[in-house]
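Shown below is the structure under consideration.
Heads up, one of the protein chains got dropped from this complex, but the rest are sitting where they should.
Per-chain numbering from 1; labels A, B and C assigned in written order.
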Amino acid sequence: MSAVFAVEFAFWQSTIFKLLLAFVAVLIPAGGTVYMYLFKMVSFMQSRLGPMEAGPYGSMQLLAEVGKWAQKEDIVPTNADRRVFVAAPYVVLISTFLLVLVVPFGPDAMFVNFDTGIFFALGVSSVSVIGILMAGWASASKYSLIGGLRAAGQLIAYELPLVLAVVGVVVQAGTLNMQGIVRAQIDGEIFGFGGLGNPYFFTQFIGLFIFLVAVQAELAQSPFDMPIAESELVSGYMTEYSGFRFLLFFIGEFATANIFAFLAATLFLGGWGIPPFIADLMFEAGHDHWAFNLIGPAVMLTKMLLITFVIYWVRFTYPRFREDQLQTFAWKFLIPLALVNIAVTGVLKVVF
Amino acid sequence: MTAVNDRRQMAYIAAQAADARVNLELEAEGMTLNIGPQHPATHGTLRLVVQLDGEQVIHADPVMGYMHRGYEKLTEVRTYPQVTTLINRIDWLGSFANEVPFILAAEQLMGIEAPPRAQWIRTILFELARIANVTLFLGDMGVQLGAVSPVFYAFRDREYILNQIESATGGRFHPNFDRIGGIKDDLPAGWIAETKSALKEIRDFCDEMEDLIVGNEIYEARTRGIGIIPADVGLSYGLTGANIRASGVDWDVRRDNPVGLAYDQVDWKVWTHPDGDSFARYWVRLQETRESCHIVEQLLDGLPAGPIMTKVPRIIKVPEGEAYIETENPLGVMGYYIVSQGGLEPFRVKIRSASFSNISITPWLLKGTYVPDVITILASLYFILGDIDR
Amino acid sequence: MMALLAQQTEAVIETAWIPNAFFFVIAAVMVLAALKMVSTKNVVHAALYLLIVLSGVAAVYIFLGAEFAAATQILVYLGAIMVLLLFGVMLTRAKLGAETDLDHDQRWIGALVGASLLAVMSYSLWDAFGGDKLPADPTPQDAPTGVKNTQLVADEIFSTYLVSFEVLSVLLLAALIGAVVVARRD
Partner (left out) sequence: MPSADSPTEEEVVVVDEARDALLEAITAELGDAVVASHILPGKDLWVRVANDAWSDTADYLRNRQRFRFFSWLSAIDWMQSPFGRSLDAAVDIADAPTEDAAESEYTGTGADGYTGGETRFQVISRVHSLTTQIGLNLKVDVGDDLSIGTWTKTYPGADWHEREVHEMFGIHFEDHGDMRNLYLPTDFEGFPLRKDFPLMARLVKPWPGIVDVEPMPEVEEPEAGEESSSASPSGATTSNPEDAS
């Protein structure tokens, strides 16, 4: 980040700066998508208006909601395991914040440039399961417990297709580094034509499909929302949470959706890059120009909005699977498909 | 129902029961889950105590009475015209339909009959009440299965029907419009044309639901083969309405015993489905809603002129006797058994409400199913709490 | 912590005390959590304390520049093993609150075993690396230029340790099949 400003920050300065930016990177897109999709797009889909009173077209509704949650009574059930109950939403949030660390927003606009960035991301994404299990168990509610167990079963099952879907991209890019994957897409060529780069959307569309399905399951969204299952388990592991702690879960849920969309954008849509011929027209240095540290986040945001649109579209359209159907779907359809995808990718990589 | 189907269903049920038994033997220790009284799947305050083994139901025991209002007792201290106000609240989504069998039973005791125009308008409103009731089910089934959007369409399109009911009777939910000997008022001017356009919206809504829900693979996977009720079992539990027609029983009180209503004047069809599962119950209700539109359209076209009230005494005294009239209400067969001793009030009124019998099958039906299927089955049986608890 | 690592790979030696301080904080937390893990009266709490210990290990890996090992630690131990453990514990209906029968008479023997293990390991570690200092740059000195840590690990696994790697794979496969066989009812 510091390269943009041509000023060398001290270690503690850049740490604080990055910390603030992490909050921005998690919370602002979350708020934006919640307003755009959860409030407005869904209202349109369901032929109603959605929030209209707070601010123009209800745009301040989210702030009102946050204020409402923040001042609600903080209820911990009598039989609950208090410490675990309190800690659970934070564990879920930690997973969200660890995820955003490895997402590249520009050539230098990145929190940490791990060698094994995508591997790290997939690793920390599984931490949220622990938070959900803690919440489910500590609530001392049967609905929560069933919800937590369902969530754990589902998240374990869908970790595998998620990883396997990414493997195709990794094979094609030849690196686990997120920045490297973006670079490979920018510098790539489709049949010798490099004007569009090579977003893996074109070659790994099966991977993208599997990735999005698995993300939908990881996020426990319809049609895989059995852990929450409004009509069965009321709210699953979140049943007993209220006020601020519920807000934390809420942020965790929607921010994680955004960050997975960021990941999908990075892996399949060329990340912060734009088609190289446009970049070359804009700057002589192409994608290496420092301005991409500012353009990149905007590009990422656009791509993220595209993917979250699909996520929410599906979420508010489909009924939910049953638990066993979900497992069948994962093990008998997604995983074989992902394996075939990897095999084909490997063969093609060797051939070309 | 064909014999093949019969065998398949029996095999499925036997497998279900065997599964439940096996698990019971393996793990005696289970979890008792209280679904309700406050639970989104129970449409009010039904409580379902289920014993679970993992997510499989070993034993389900519905507990009701949270909304018991004692109508059978209350009717004994109210005059006949006063009773209709009360019984409007039994099935509160299709209120007008609750009044009709009671009024018909009283009319039978008094030996009078409403004039044809009143009978036709009664039938029209009866069917509109059915449409208003069942549209909500058609959307709500999606919600119970996790698709939130359809119910909003249901609320949107039900409004057209409620507006028509309101402009004819003055009440959106509780019309209290039926009178002994006829109906309260004639239809307002222009009502027929408006109703026809409202019915168009409902037909569109039905097409939409067929697209969104019936045609959805996940929906099919969740409902086909879930909660199979063989016809014989359903009948001995007293299941009625679309629930039993979905099991292949071709029985509709509207067609087979149309006392005092104009169903025999129009051309319509009773829909049945051989499968008896949750999918069939939804499908039958969907077709019936269309059929209702068809019935109302014909009735509107052929509405006879004439008086809407027959001659009744100012103070209604019902002669001594007993009468039982049942009609095909939105939720199933609803009947009133009235015992009169010649007074102003009925001596005893037994209300046979559809949901009470429909839900009484749940302990048998839920055994061996899984928690998500419990919700599917409850939703597909379609009950309304006021109709269970009375 | 992550930022710290980035700092460290830039080899800013003057601030070397910061990782040291963080290491001691993490180590203290880990030791405390480990002690609580064996002394707590609740199975789920024990599992959660173990979780803290394991994430501490991952943090230490990051300090050592072994981010691949750290990510693997998180993915395997936290994401898979601990989730399975918690899953199993909760499925067997772990009680909320303290359980009395978690305590038994063999704890002194256990303590003895633990103490001797600690002694043996401390001695052998001290004996092997006693006076060595950790290098500021965690990439091994003899690695070819441009080759990163992860790549070295991969190269080692698929060349030097290929046989043991494959043997381990077969062992895990056997365990998997065994588990399936045990779990099947019919």
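The rule is short, and it goes like this: contacts are C-beta pairs under 8 Å (C-beta built on N, C-alpha and C of every residue); 3 or more make two chains touch, one makes a residue touch a chain.
Source: prediction; values computed, not measured.
Using the document's definition of touch, tell me which of B:54, B:238 or B:274 contacts the absent chain.
That would be B:238, which touches the missing chain.
Counting contacts across the full complex, list the positions on chain B that touch the omitted chain.
31-34, 47, 49, 61, 64-65, 68, 70, 72-74, 76-77, 108, 232-233, 235-239, 249, 251, 256-257, 320-324, 326, 333, 335, 337, 339, 341-345, 348, 350, 352, 356-357, 360-361, 364, 389
One rule holds in what follows: only the chains that are shown with their structure count from here on.
How far is the middle of chain A from the middle of chain B, if each middle is the mean of its Cα atoms, in Å?
Between these chains, centre-to-centre, one finds 45 Å.
Taking the mean of the CA coordinates per chain, how far is chain B from chain C in Å?
From the centre of chain B to the centre of chain C is 61 Å.
What is the distance in Å between the mean C-alpha positions of chain A and chain C?
Spacing between the chain centres: roughly 27 Å.
Counting only residues that touch at least two other chains, what does the list for chain B look like?
Each of 31 in chain B touches at least two other chains.
Quick one: in the complex, what on chain B touches chain A?
Its residues touching chain A are 31, 33-34, 39-41, 55, 142-149, 152-153, 156, 213, 216, 218-219, 221-222, 370-375, 379.
In the complex, go through chain C and note every residue touching chain A.
Interface residues on the chain C side: 2-7, 12, 15, 18, 42, 44-45, 48, 51, 67-68, 70-72, 74-75, 78-80, 82-84, 86-87, 90-91, 94, 96-97, 148-150.
Taking the touch rule as given, give the residues of chain A at its contact with chain C in the complex, in rising order.
These residues of chain A touch chain C: 11, 14-15, 18, 79-81, 84, 101, 111-116, 119-120, 122-127, 129-130, 133-134, 136-138, 140, 145, 148-149, 152-153, 155-156, 159, 176.
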